[in-house]
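Note that one protein chain is taken out, while the other chains of the complex remain in position.
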Amino acid sequence: MKIKIINPNTTQSMTDKIGNAARSVALSGTEIVAVSPSMGPVSIEGHYDEAIAAIGVLDEVRKGEQQGFDGYIIACFGDPGLLAAREIAKGPVIGIAEAAMHAASFIGTGFSIVSMLDRGRPILEHLVHAYGMERKCRGIRTTDVPVLELEREGSNAQQVILAECRRALQEDKSDTILLGCAGLSDLFTYISAEIGAPAIDGVTAATKMVEALVGLRLSTSKVQGFAYPERKPYRGMFEPFAP
Amino acid sequence: MKIKIINPNTTQSMTDKIGNAARSVALSGTEIVAVSPSMGPVSIEGHYDEAIAAIGVLDEVRKGEQQGFDGYIIACFGDPGLLAAREIAKGPVIGIAEAAMHAASFIGTGFSIVSMLDRGRPILEHLVHAYGMERKCRGIRTTDVPVLELEREGSNAQQVILAECRRALQEDKSDTILLGCAGLSDLFTYISAEIGAPAIDGVTAATKMVEALVGLRLSTSKVQGFAYPERKPYRGMFEPFAP
Amino acid sequence: MKIKIINPNTTQSMTDKIGNAARSVALSGTEIVAVSPSMGPVSIEGHYDEAIAAIGVLDEVRKGEQQGFDGYIIACFGDPGLLAAREIAKGPVIGIAEAAMHAASFIGTGFSIVSMLDRGRPILEHLVHAYGMERKCRGIRTTDVPVLELEREGSNAQQVILAECRRALQEDKSDTILLGCAGLSDLFTYISAEIGAPAIDGVTAATKMVEALVGLRLSTSKVQGFAYPERKPYRGMFEPFAP
Amino acid sequence: MKIKIINPNTTQSMTDKIGNAARSVALSGTEIVAVSPSMGPVSIEGHYDEAIAAIGVLDEVRKGEQQGFDGYIIACFGDPGLLAAREIAKGPVIGIAEAAMHAASFIGTGFSIVSMLDRGRPILEHLVHAYGMERKCRGIRTTDVPVLELEREGSNAQQVILAECRRALQEDKSDTILLGCAGLSDLFTYISAEIGAPAIDGVTAATKMVEALVGLRLSTSKVQGFAYPERKPYRGMFEPFAP
Amino acid sequence: MKIKIINPNTTQSMTDKIGNAARSVALSGTEIVAVSPSMGPVSIEGHYDEAIAAIGVLDEVRKGEQQGFDGYIIACFGDPGLLAAREIAKGPVIGIAEAAMHAASFIGTGFSIVSMLDRGRPILEHLVHAYGMERKCRGIRTTDVPVLELEREGSNAQQVILAECRRALQEDKSDTILLGCAGLSDLFTYISAEIGAPAIDGVTAATKMVEALVGLRLSTSKVQGFAYPERKPYRGMFEPFAP
Partner (left out) sequence: MKIKIINPNTTQSMTDKIGNAARSVALSGTEIVAVSPSMGPVSIEGHYDEAIAAIGVLDEVRKGEQQGFDGYIIACFGDPGLLAAREIAKGPVIGIAEAAMHAASFIGTGFSIVSMLDRGRPILEHLVHAYGMERKCRGIRTTDVPVLELEREGSNAQQVILAECRRALQEDKSDTILLGCAGLSDLFTYISAEIGAPAIDGVTAATKMVEALVGLRLSTSKVQGFAYPERKPYRGMFEPFAP
């Protein structure tokens, strides 16, 4: 099985980290291809970044359909472009926020999300609601660490994140922590051990969920809202994106 | 006051119709500029169309900020790009679905949306929920009329829509009808007269709402989720979109 | 266009303030008439005050229909009598809490209400829910300042309110403040400037919303729950109120 | 124990029926006093009727406090004036819609409400939500029988109601029927026998609930939203209503 | 009327306390029989304890049907076995959490639950939601006092509970307190007097609610989800439980 993991931002070090995380849990028969789009923001920290990044995601899914991928992962904790990607993909498409929340719902009674910039809070709130997790989510905690700080050597970002995870368990009465950024995907084992409770990373969770769906031979339903897009012209720089 | 109405699709006849509708209700001191993006789909009938169209919307808002507009309207009944647009606009940005639903909540006890393709239903359901209208919306009714059929001379689309509006009042126990497509913005007076109940068009509703907000000197809050985007490089074809 | 603003309490200084606030944002062609009922409580600080005050509101709407008003505003942040008023009015009727919440939903991701007595909290919670704003409202904050303290010269009520607005932005992670009393309608510009975020006053917001609806030629739907009351006798002191 | 049942409309035959229904289930030690206000509408079929009728209800509660009543019932299936009445009463106050819904939640998995005019539907929807019954209520069915038709000899209203109860069980998959009008309080035994499922009348349900609360020595909490009204002057015809 | 109160745990001192509490409020004509099952946990402090305890509850209801009981109370603040018990009982079955929440909804605007071990919080959250009380419940507060500590002489558990009740009123803005354990049923009068607000005990509340329902001749609806179980064999140690 071939899974394409799309890091919606263009920062290659993060793409590498994401690919490694996915491969660390993938089945031996699963080929993981981790990519960044050729276009878009270097990090994603708001609605505007997300809207632009979604196009890169869609571009990679479009190419992926011709490259024969069985499933896709959108590796940014805002799941940009998820619903649109489902329209053009035959196989399953999963976002890492989505995967993390669903995984958490199987092993705990309530989770907290520990994330980056405070301005992203409304995006997370919206996802929590879209996925029906409003009664499972006990807290959204932001640290005001910029995403790319996670890529900077010598940064103390990891310690800031870890401390916030500890506070989340205590103050939110949560029993599971979701790491709210793909850039944290190398830390979940470490954080889990430190805090004595499951810390879920969306990249690895999504990898196993896509494997599961492909293993079930389940693909995206094409009879209603995720049917292939209607054929029609697209104008200007989006001509090549026409369905 | 200057308001830019952005038809997110590239079909000029629809843009003209939208501009006319807006001008028919605008104050004498309001300058309405109706535009289509130079890029994107000719009509918007799904999540994929929407994601692409959002970029054209954002492009027009970006330009609009330099052109001195006081407010913006996104004239597609899926409100594509709305939240992202708010990040880059100083003045208010309103979507036509949003405007229609809020207007309806002031004058009735419950509304039905009469819209086009059935595949768009999940998009409308999502908006109803995002805007807190789940207890006001008594029905979402689709007609399976393609959007561009509204632009085709000799089409019977209007009669199909009108019949569905009648059924909505009867079967959904609604007291207000929302016309679920910008392409219907020339029909609300006619339909309202025919059915004996308010039929709300989002284009005109949004025009008056933006006028109202600008008149209140209210602009988009910049202290949290709609703060201006973080400065950062964008790669590839989106370099010019970098904040 | 003629708009009647009804201060549901009988305190004339507040009625004057409300009228002035409305006029400060009204269109030049809008005639604002601000009234207090001839009967009812001098301030409104609970369910009982509200139930009595609603009659004064309805009395003014009844008279207003004969006086040729195009729309009505109920200028108390509990929106007393709103639904009943809609049954007897042809034009739109808007409450100031309702107007403020809807306006806030257009320009921010989440608001806090800063209000007066703590005992009024359940009333505000109920309105937040009735208007579908439970996912937009991030906090209801009361100051235990009595309403009429706002009318007393030398009071420090304004500073108490301002301080609470500041705390709301910080602690609730809100980006917009709603001033939860008509008696605060002279302060929104000042508070907004002080806190660096939009502070919305319901009186002015409702004024522009009614102008907008009248400008759209939208009146209260008469086909279901807001149909004119059934004709029937009323007994005793309410004989003159019979529909 | 002394319980005052307030029929919020002024139709004496209905008040008599309500009193009889209450007495038919009351404990031998319970004194039931059924009253109509001296003022207000002859029947209650909308928001406007309700707002006016609420004053009569409050008047009777005010008098009742001096007459030494232990609890109150508001015997109209819209529960007009309920929250305001709780502010001025020491003992419990229960509405018949409220009582019926809570009783139903103890004995079934889901109920339907069978009621009168279709225009009252939004009022019932609002109550269902206010009482947290949105996941218990499987249907609101109206018959367009006017309230006073239930008082008219020779009317076929009872058969219309009975037929609707039957349909509700079948079509809504309900297992319990709520009779949505105080004027039906003489029919619940008959209807229950006919349909083979519990038919709950709010008047009798409220009678037993008030008895239960008084038996528990529970009175309305006075520490927050139902505290006694603030002392203040009331003007005009409401001077005597001042707290 | 005969009511069986089932203490789902096997601790006799608690059963005695529960029986006394019920008798302290029961009508003179009501016979209260308080029992513990012959099997199951000595206290109930989690989902596993609850699942096992439910069988003891069902066993007592099965026997109760042959003993001629008119109604049943499940006297543990997690209401274990409630829905299953309703299938096999003719008369009403009420849980004490359920009774307490419904009673609170009649006399206040919002309640807090003060309970025992923190691990039980998700169980309470689930009940709050199942009973539609999510807009009434302002706080769930746990004290980490084990249930059986309430039975130990010399324990300071009561003072810990009382202090938490005080904090709940202050911090949660509640106006009513629910005592979240059957082992607290001897304390509600004392706590209520100490805190100056209603403290509701579920055992006594349920007693009066069952009396009310039986007085209304309402029994569990048998036409849908609570119909008597389908006849079928049960295997092994549960053979005698076969319907």
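A, B, C, D and E label the chains in the order they appear, each numbered from 1.
As a convention for this text, contacts are C-beta pairs under 8 Å (C-beta built on N, C-alpha and C of every residue); 3 or more make two chains touch, one makes a residue touch a chain.
The shown structure was predicted, so the numbers you read here are calculated from the model rather than taken from an experiment.
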Visible contact partners (per top-of-document touch definition) of the missing chain: A, B, D, E
Listed residues E:P122, E:G180 or E:G215, member touching the removed chain: E:P122
Absent-chain contact - pick from E:I55, E:M133, E:C165 or E:L218: E:I55
Contacts of chain D with the absent chain, listed as residue ranges: 109-110, 135, 173
Residues of chain B in contact with the chain not shown: 118, 121-122, 125, 129
Absent chain, residues of chain E that touch it: 10, 37-43, 45-52, 54-56, 58, 81, 83-84, 86-88, 117-123, 126, 129-130, 146, 224-227, 229-230, 232-238, 241-243
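Here is the rule we use: only the chains that are shown with their structure count from here on.
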Chain C and chain D: spacing of chain centres that average the CA atoms, whole Å: 29
Multi-chain contact sites of chain B, meaning residues that touch two or more partners: 86, 109-110, 135, 173, 224-226
